[in-house]
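One structure coming up, written as structure tokens, with questions to follow.
Missing here: one protein chain of the complex. Every other protein chain is in place.
Chain naming follows the written order as A and B, and within any one chain the residues start at number 1.
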Amino acid sequence: MKGATFTKNETSLITTRLDEVIKWGRKNSLWPLPFGTACCAIEFMGVVSSYFDISRFGAELVRFSPRQSDMIIVAGTINYKLAPVLKRIYDQICEPKYVISMGACACSGGFYDNYATVQGIDQIIPVDVFIPGCPPRPEAILDAIMKMQKRIDREPAPRRGVERRHEITDKFTDSH
Amino acid sequence: MTNPETAKHDAIVDEVRSAFGDALLDVDRSYDDLALVVEKAAVHSVLAHLRDARQCDLLLDIAGVDCMDLPESRTRFELEYILYSIPTDVRVRVRVPVPEDDMDVATATDLWQSANWGEREAYEMFGFNFVGHPCLKRLLTHHEFQGHPLRKDYPVMGGQWCTTTSDMTEDLEERQGGVPK
Partner (left out) sequence: MTEKKQVRIEDALPGAGEVKRPYTAADFDSDVDFARDDFDEGLDLSDLDTEPMLVNIGPTHPATHGTFRVYCHLEGERIMRAGVDVGYLHRGFEKIVETKNYTQVIPYTDRLNYCSGLTNNVAYCKAVERMLGIEVPERTQYIRVIIMEIQRIMDHMICVGANIVDIGALTNFWYFFNARERLNDVLEALTGARLTYSYVRVGGLAWDLPDGWRDRVKATIKEIPKAIRDVRGLVAKNRIFQDRTMGVGVISKEDAVSYGWTGPCLRGSGSDLDLRKVRPYYHYNEFDFDVPVGANGDVYDRAMVRVAEMEESLRIIEQALDRLPGGPINVDDKRVVLPPKQKVHTTMEALINHFKLIIEGICPPPGRVYDATETPNGELGFYIISDGRGGPYRIKVRPPCFYLMNTLKYLIEGAMVADIVAILGGLNIIAGELDR
């Protein structure tokens, strides 16, 4: 957190901006919603375990309810059947919300370029960090969390690809 | 080295031939396996015979095949039932040629419970109509999907967006006689 610290007689005082404190709080307590469908979910389970330890980033508290989490990690292939479910769950997360797309299948459909698989979840929801790999190593996932923290530090960047996404998701009738 | 299963297969072929005569169109013994090619009208009786007289109590799988590009096939589609007998350790396949204009096949759900989902998948992927199946609906693709994806004329990249999450109340209503009051 950027700021200045003053210490005198066992008392410390930190002066900073409100924005910095809010960002510091947000980035160090990202509670993930693991939207795990396939093999990447098993690697995510490995990251949560004590060997790789996602808890050092404050992200150990996996919440399976969208109302209680602020980051959704889409781990695994999303097919057309699951796409409206993903959109609905994403809409249910309260702002500020962040999205990590984990694995080749979530980023771009992976090597399943066929009738059943969505070619990248950024066609449905805006994504902040993409993790390539099939499946990505647990260290890559930790690296992604760190990149997400840096992203939160910066000024909010505009979400990309908004127009094309609305073209598709405007047809989804029951997400709220 | 003779395969111990060959003698059992020989016995089955003889039995089915004498019981069903012309309905047994062909016998495929490649790779030391046995595949009985049977007429569509007789498939239920042949399967019942194999289950009862030959103790084929395990229906392993039902595979649909689109033979559009296979030169040696009789009809556009084929169904293959893969059976296994646990007491006698015999694996038998029953192949049924199914023409494109008449895809009605008698269901095997009254013989084995595993035929329930096996036939549902074959219907969904190819379009076979299993007469007498308790619930012949889509299983793996979404409820707005049109077409039968594993047919050779369905494009590999033919993705179809699904715009709603399916509400299973209609499913339960239709299949089980209504939502309880």
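Here is the rule we go by: a residue touches a chain if its C-beta (ideal position, glycine included) is under 8 Å from a C-beta of that chain, and two chains touch if they have at least 3 such contacts.
Just so it is clear, the structure is predicted and the values come from calculations on it, not from any experiment.
*Asks:* Kindly state which of the options B:D10, B:D26, B:D52 or B:D89 is in contact with the chain not pictured.
*Replies:* B:D89
*Asks:* Tell me, which residues in subunit B touch the chain that this view leaves out?
*Replies:* Spelled out for subunit B, the touching residues are 28, 30-31, 33, 35, 57-61, 63-66, 69-70, 72, 80, 82, 86, 89, 91, 93, 112-114, 116-118, 121, 125, 138-142, 149-150, 154, 156, 166, 168-169, 171-172, 175-176, 179-180.
*Asks:* Touching residues of subunit A against the unshown chain: what are they?
*Replies:* On the side of subunit A, residues 35, 37-39, 42-43, 45-46, 49-51, 64, 76-77, 79, 81-82, 85, 89, 105, 111-117, 134-135, 137 touch the unshown chain.
FYI, only the chains that are shown with their structure count from here on.
*Asks:* Hey, how far is the Cα centre of subunit A from the one of subunit B, in Å?
*Replies:* 44
*Asks:* In the complex of these two chains, what residues of subunit A are touching subunit B?
*Replies:* 80-81, 83-85, 88, 113-119, 168, 171-174
*Asks:* Within their complex, state which residues of subunit B touch subunit A.
*Replies:* Residue positions touching the partner: 141-142, 145, 149, 154-165.
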